[in-house]
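Quick notes on the structure that follows.
One protein chain is absent from this view; the other protein chains keep their places.
== chain A ==
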């Protein structure tokens, strides 16, 4: 499709320009991974911004086309699909942010490398606003009326945390030898697994979470 084939300035680390169709594919992977992951993944707002920009441009281009050109309908459908994917992806992220607010804010504080940030700037704002609104609601309704020694609110104790030991299906994009799978029953039967390119595995989330960040695997 002519509109999506336009080469655009990529946001890759190496500074290589990416094609819009590649960005779309990356975004699709991020979307599926986000759906299957028990916790929140690294944010990809660069892809989101890029695709939103693309569909805006496509809509602009379409306005110049003749009204009864049959290609218009196909392009519009394409735009609708992309927009649905982006919305669904961002909605999923918001749901997780709301569920694990305190856990994620706490985790975000410990991350110093900007490239590994889980929350985008806007999402961080959102999470903070959400957390403080809930807390102040607790304060006005209950906490300020209870005896003094119970007035503190400890989100670490009561907040919901994601279950990082749940199992996920994954597909390997880059061969990664000797991934250490620790024995969680504490009997020391650790194992090493070779992840070959193209293979699929059912595996506990925790040992492979770092591979998701380096994009060596995707969840399916």
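List of remarks:
We adopt the following convention: contacts are C-beta pairs under 8 Å (C-beta built on N, C-alpha and C of every residue); 3 or more make two chains touch, one makes a residue touch a chain; residues count from 1.
Following the convention adopted for this analysis, contacts and distances are computed from a predicted model.
Per its UniProt record, the hidden chain corresponds to "DNA replication complex GINS protein PSF1" from the list "DNA replication complex GINS protein PSF1", "Large ribosomal subunit protein mL50", "Centromere protein N" or "Acyl carrier protein".
Screening A:25, A:61 or A:133 for touch with the missing chain picks out A:133. From the set A:66, A:145 or A:189, the residue in touch with the chain omitted from the display is A:145, counting the whole complex. Take chain A: the residues that touch the chain left off the picture are 48-49, 52-53, 56, 73, 76-77, 80-81, 83-84, 86-88, 90-91, 94, 98, 122-123, 125-126, 129-130, 133-134, 137-138, 140-142, 145-147, 149-150, 153, 158.
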